[in-house]
Every structure is written in C-alpha cells, then in structure tokens.
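As you look at this complex, bear in mind that one protein chain is not there, while each of the others sits in place.
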Amino acid sequence: MRYDPPFHRTNGLIPALIALAGLIVLPFVFEASYIRHLLILAFVFGIVAASWDLSLGFGGLFNFAHVALFAVGIYTYAILAKTLGVNPWLAVLAAGPVSVLVATLIALPVLRLDGIYVILVTIAFSQLVYQIIISQSGVTGGTSGMVTLPPLRIGDYRLTSDGRMGYYYVALALLVAACAFLHLLIRSRLGRAIIAMRDAKYLGIARGVPEARTRALTLAASGLFTGLAGGFYASYVRVASPDIFGLGSLTLVLSILLVGGLGTIWGPVMAAFVIILLSEAMSDLGPWRDILIAMLIIAVMVFYPGGLWGVVQEVREAVATTLAGLRARWRRQTGRAAREARMGAPEQMILTRHGRVAVSETGGKGPAILAIHGNSACKEAFCRQFAALRETHRLIAFDLPGHGVSDNADPEEAYNVPAYADVAEDVLAALGIETPVILGWSLGGYVGLELAARAPDRYAGLAITGTAPLNIVPDDFARGYDASSHLVLAGKQYFTSAEQHAYASSATAPLAPDSAFMHRNINRTDGRTRYYMITRLGVVDWPRQMRMLREGSVPFAVLNGADDPFLDHAYIRSLGYGRIWTGAPHDIAQGQHAPFFNRPEAFNLAFTTFMDWARSAARPDVRASA
Amino acid sequence: MMSMDTFMAVATGGLVLGAIYALMAAGLAAVWTTLGIFNFAHGAFIALGAYLGWQIAATQGAGLGLVAGTLGAVLVMFAFGILVHMALVRPFERRADIVTASVITTLAGAAIIESAINLIWGPRSRQMPQLVRGEVDLGLLRIPQSDLVLIVVVACVLAALGWFLGRTRAGRAMRAVSQNRQAAELMGLDVPKLYALAFGISAALAGLAGIFVGGLRFMTPTMGTDPLMKALIVVILGGIARFTSPIYAAFLVGMVESFSNYHVGLYWTPAVLFALMIVVLFLKPSGLFSHHQRTL
Partner (left out) sequence: MTVPLLELRDLSGGYDPIKIFEGVDLVIEAGESIGIFGPNGHGKTTLMKTISGVLEPWSGDVIFAGERMNRASARGSRRFRNFNYDAVTRRRMDPKRVARAGLIHVAQGNLLFPEMTVAEVLSIAPLASGGRNLQGADVHALFPRLTERRGHKIRYLSGGERQMVSIAVGLLAAPRLLILDEPTLGLSPKLRAELCASIGAIRGLGVPMIVIDQDVGFLTALIDRLYLFDHGRIARVLPKADIPDHDTLMTMLFGEALT
C-alpha cells in the first residue's frame, strides 16, 4: 500500500513564500550592489550545501567529493563557454548533467563500502579529479586556472549591469529550483528510501529497498544542482581555479551545512546567509577568520548538533507550547461555567505527580466510573455519559497533562502512558475513590490497560473503546491499526488549522454545533504530547497489559464503533481475552472512533450492562461457576 | 631500460618515501584502530611538528640543533595530541555518530592548526636545518647520509612501537581496547586514558614525520596535506587489521611513487596512486594485506 500522508504539505509553505517575497524585493530596498554580491554567494553556497545535505544528512553517505562536484560544474562551464565557445546559458545548463555523471562515477566504488571507507574513497576521488585538472594544463590552465570566462547575458543585456541585478535574480531562481527539487525529492518514494537506508539499513534492504540503486541515485541527485551552481558561479566570478579543492572551500561549505543542521535542507539554506555574511565581516582578520569559522564548526558539533534549524525548531516548540499553555489558562478561567454546565459537574484542580490537572466529578454514592480521554481531546468528550449516568453513578473525568485545561508538564517525564496512569492513580487517591470502573478511549484505553495491569484488584472493571491492545511494539501497531493518513496526525507535533479539524473529525465527529468544542479544544493540546507519546512507546510494559487481559484479572469490555476508521477489528477479535463481556469485543453500529459520543444511547446501554456484569463477575461464586 | 645506478637511486628514493609514509601511516593507524575514527588533523600535526622542530633547531629560532628540535617537537606533539583528543573527539564518546562527528571536528582542527601556523610563522616557506650532509658509499650504491639516517631512525621507531604494542602492558592494553572496547572496560582498563595515549603517540609520530618531510621539501603551513593524502592511500591499501599491514603498504606506495615519478612523470603520479587506491577499494575493501573478510 502506498503510504501517503496528505496533511504534511502546508506547514512550511507560508514562511517559505514570505522569505521568497522578501528576497525578491530586497534589491529594491538595499541598493548597494555589494549586498547583492554577498547574497548571490549565499545562494550559490546554500545550493551546494543543501545538495550535500541530501547525501550526507539524509543519505548518511559522507561524500567528500561533493565540493569536487561543484568544481566540475565550474570547469565544465569554463571549458564549454570559453574554450569551445558554447553559449554561456547552455554551458551553465550542461554543468548540471556533467556533475551528475561524475557523481555517478563516484557512486560506483562507493556502492559496496560503508562508513569511513566511503569518506576515504570519496577523498581519493576528489584528489583524482584535482590531479587530473592540474595535470591537464593545456585544457584547464593547470594550477593557475582559467580567467576572463564569458559572462551571462540576455541579448545585449549583461547580467552584471544595474549592480548585478540580473545575476541576483538568476541565482535566486536557481536557489528556489534547488530547494523545490530537494524538498520534493525527500518527500518522494526515493526520498523515503534514502532516509530508510540511513536509519535502518538492513530493515530497508529486507523490505526491498534496493541499496545500490538508492545510493547511486542519492549521489547523482546531489550532483545536479551542485553542478548547476558551479556553472553559474563560474559565469559570475568568471574564474575557474583549482583553489576550490582546498581546505578553505571545504570548511566553508561544511560549516554552512553543519551550522544549518544536518538532514534539514532548509537549515543550510538559512545558514548560507549567516556564514557568508559572517565570513565577509571577518575578511579583514586574515587567518583568524578561518580559525573562528573552524571553531564555530567544532562548537556546533560538540554542543548543538541540531544547528540553526534545531534552534528554529526549539523556538517554534517554545512558542507553540507557551501558546497552548496560555490558552489552557485562559480557558480555565473563562470557560469554566460552560464546561461545568456541559458536564453537569463541578471542576476542580488536583495536584498530581505530573502537575496540576483539571477534574470533573459528579459526586454521589453510585458505582464510580473513571473516564480517560484520548489523544488531543479533553474530559468533556464524555459529556454524554455524564449527562445520562450522573443520577445512578459517580463519574470522574480529568484532562490529561498537556490537554484540556490541565497544565503543561515536563514532556520527558509526563507525556507517556505510564505517567498518565500515575496521574489517574493520583486523581483517584485525591478523591478517595476505590475500585472504580475505568472507561478508556483510544490513548486513554492504554492508560486504562496500564492501570489495570499494575493493580488488577483495584478496579471493578475496564472498558476500552477505540484502542487496540498491543503486545509487541511497534510491530503490533501495524496490525492493530489501519495506516490511514489521519492516523499519521496522531503523532504529529504541530497541527495546521486544517489538520486540527481533520483530526477532530476522524477522531470524534465532523464539525457540528455540538461537536465544535472538541474541534476547538485541539489547539490547546501541547503538541509535545503527541510527539512524546509516539517516541516514548518503549517505556510501556506492553506484554504485561496483554498478560493481564489473557489472564482475565479484571472484568473487561471492548466497545468499539463498528465503523471505526482506524482500528483493525479482525486483529482485536483475534486476541485472547480471559474474562471479556459477551465473550468477544462488542461493536456499536455507526459509532466511528468515538462511539460514546456519536451513539451515546447504544454505548451507554452497553456500558452499563457491562458494569452490571462486571459487578456480578467480580463475585467469587459467580466466577467459580463461570 | 634504466641503468643500475639510476635504478638504485630511484629505489632509494622509494625507500625514503616509504619510510616517511610508514611513519605517517603508523600514526594514522594508531588512532584509527583504537578509536575507530580517522584523524584529518594528522597532516596539520605534521606541519606543526615540523615548525616546532624548526623553532627549536634552526639558528633563526632557538638554535639548539636538530636533535634537540626533533626530541622537543616529538614531546610537544605528544602532549598536543592528548589535548586534541580531549577537545575534538571525547565529547562524542557516547554518541553513535562519532565517526562523522570526529571527521568534521578534526577537519576543523586541521584548519585551525594551519591558520595558527600561518599566524605564528607566516606563509613564507622555510627550510629545516640538516643534521648531516654528504653521501655514504655502501659499495653497491651511494646514498645521501641524511636519507640513511632517516631510514635507520624510522626503522628503530617502528621497531620500538612494535615492541611497545606487543610486549608492554600499556601497549597490550591499547590493543585490547582497539579490539573490544566493552570487554576492556569490564577488565578495568582506563579506556579514555588509553584513547588519549593513542592520540598522543599518533601525534608524536606525526611530529617526527614532519621533521623528515621538512628536511626533504620546503616547509609551508599546508605541507602536511600531500603526505596525509599519501598516508591515506597507504592505510587503505594496507588495511588496518594488523599494525604491520600499513607499513608494508607504505614501502609499496613509496616504491610505486618513486618509479612512477621516473617513468610516468611527476604530474601523473598522484592520479595513478589515487586510481590504484580506488581500484583496490573496489575489489578488496578491507585492504591488500588484510586477512579478514569484510564484515557486515
């Protein structure tokens, strides 16, 4: 099946377009042609570094000959445009394919090698190209290089005129094309293969990713815009010199790549501006400039390998988290009356091991029900249970940390299933509730399983809805769930507003007056809860949950929507349950992923019947006869 | 057909080159085998060693003579190597991407050292004072005395290194760490200290090589780049499974270079060597003298 998340496309587009618009109008704001010169250099080296990122950052292949590919572009232009008299535009265009060809040649010995050997053989290749260039002085000018190369022109208009205006826009166009190319490539099937070979090589090979072809294509693709940039650069500086093979240009491009951040494409593009400007500002310092740039590289590698792009991500996360926290605070104060009316129960804040959480509790003497909501939802998801069951039961629901109107919490510690179970235990303890029935929805279902697995005797029953019990993680994920695009959103840190509605629609119900609050609530969720939930799956003792189910130590029910878009019902039916209500998972027609919300009458009937059964099943005499 | 005299002269040239490459390759391999990383600052170590030796030995410097210069350079480089290990490699000790990270930091280190030499001693080339002049007559051939000294010193140093690695506890511990880091840790070996020792020895060997390179050619801040590339070829050709493999390969490369210079010409020789290296890597990635299958 083709795995094709449709929602990932809009996040960066608007900032990118704003940046592009800024760069388009920039020459009219700053008239000095020197600024344009620096920006042209930044564009060119940005392209070279971002292309290198494809093989080094995404492919994990340390191609040391990357700068040589740039040099190949330069010399291709020089020889074609000057010696052979080819039209300069065609010469620039030809530089790309020539570099691709050379990159493919480099790929040949690299196909079978790994790790440090890739580095060594590409260094050797780079030196080979260098030696060939300086030994063929008749063609390449040897060590002194080639000068007065023909510049680019359109008709009679020289691109250097008007303070290099023409070159500026051609370079910008090249940068945009390179970014688009790399961005689309990374998102393509080939891009995913490239990343797969970096992260899990043998798994990738076992799943049929062709290793040699992927490597060859990675290197070839990284050569295309590098060569074009080389050709363009030669037409701009009008010199082709073997100095480009030196340590200086290598450290320049490498510093752009590293300061930007490996494996990001956009990081190097941003860093190109910083490094070129920095390098230019320090041009009076002589050797000190190289020392400072080298120290910058070391500092970034040692302390902050994420680079500039990592800073952008952390700032973005800090802003998003703060916003979500402020929303939670604002809503805690302003929306309280509406929430209490919806739930028909007072709201209180309870301090737990993982921060303060908001709790709704109806009180009363009836059997207790603890309802735990799902990913990016809130306790009000259970408003229809509160409304229907409050006369006969004592209902408790709380907002998980980072959700609803609870506080944000330490993501490392609090945003995972065992921590959520800690919170639930603390809430129960604070309210003095013993042996409740747990109703867990989706992520909350796992919290319920975790609670019951920890202390089966402390719960009168457990009902899960929209949750597939897992044994081996992550393998069982693929079996328990259908890999739909909406499921991908469950682990995505930042939602656009389209994604927010898409996720609420598929997880709860499409936007309608009575479900609007669930849609609204999502933008309060701390996005880190989704990220950490997915990355901290390993901290859960999944087999213990499965064992608890198999042994039937807690009366158990599965109440799924028959048309749940995420779950694989056959998988859930195939598991062994020691003590399950009706002997098998119970489906609720047209319940979708949130049957308790979409079909409350049917759900509540099933749930209360289960509770009755659980109470009788808990009696030892009934248990023995069963 | 070349005459016997020419042949002997070319062969001696090959031997001298081979000796220098062996010194460099042994230094590179000392770090590579123990830490599993490739030190790109090794070429810069050579240049730094040469300049330090010059500073101590030359009359424009301290004027203490070449023997003092050599000893001083080797000692300072040993300490410098330990420093470089602490600054550029140790921060990544617990990280999975230590190979890539240290390639980048040692490269940056090389840039820093070369620029620093440029700052301290200036870009103008210098010449290392000679210890001995004239030629010796060994019956069959006459070779420059300095070449003879070089070959003898290198042979002694390599033998001493072999003795250290094979016979002393510290040397054996170093080999142990290189073969199985975790087992060495469990045995209570001080792994970080042994890593630092490997770096120090490597830098000391580079310093000695720098003195010799400085004696053969003019000294410039970038004088280490070319020998580093040659040593790289040597290490790849030889493989690093054993300490001795790169040494054989060093003499092989020295000979090939010497004869290729004579027959093919100065310009084409490097290209020939790099092409040779690529072909070898393509056919036998673990090196010519390696006994091991390439592991997955």
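Order of writing sets the labels: A and B. Residues in every chain begin at 1.
In the analysis below, a contact is a pair of C-beta atoms (placed from the backbone, for glycine too) under 8 Å apart; a residue touches a chain by one contact, two chains touch by 3 or more.
On a predicted model such as this, the values are computed, not experimentally measured, just so you know.
Among B:A19, B:I37, B:L131 or B:L189, only B:L189 touches the chain that is left out of the view.
The chain not shown here is touched by just one of B:G36, B:G61, B:P91 or B:P129, and that residue is B:P91.
Summary of contacts with the chain left out: across B:R142, B:R172, B:R217 or B:K284, the touching residue is B:R172. Residues 261, 302-307, 310-311, 313-314, 317, 410, 412-413, 535-536, 538-539, 541, 543-544, 551 are the ones on chain A that touch the missing chain. Where chain B meets the omitted chain, the residues involved are 91-95, 166, 169, 172-173, 175-176, 179-180, 182-191, 241-242.
One rule holds for everything that comes next: only the chains that are shown with their structure count from here on.
Within the complex, the chain B residues that touch chain A are 32, 36-38, 87-88, 91-92, 97, 99-101, 103-105, 107-112, 114-116, 118-119, 222, 225, 229, 232-233, 235-236, 267-268, 270-271, 274-275, 277-278, 281-282, 285. Those residues of chain A that touch chain B in the complex are listed here as 56, 62, 108-109, 112-113, 115-117, 119-121, 123-125, 127-128, 131-132, 134-135, 247-248, 250-251, 254, 258, 286-288, 290-291, 293-295, 297-298, 301-302, 305.
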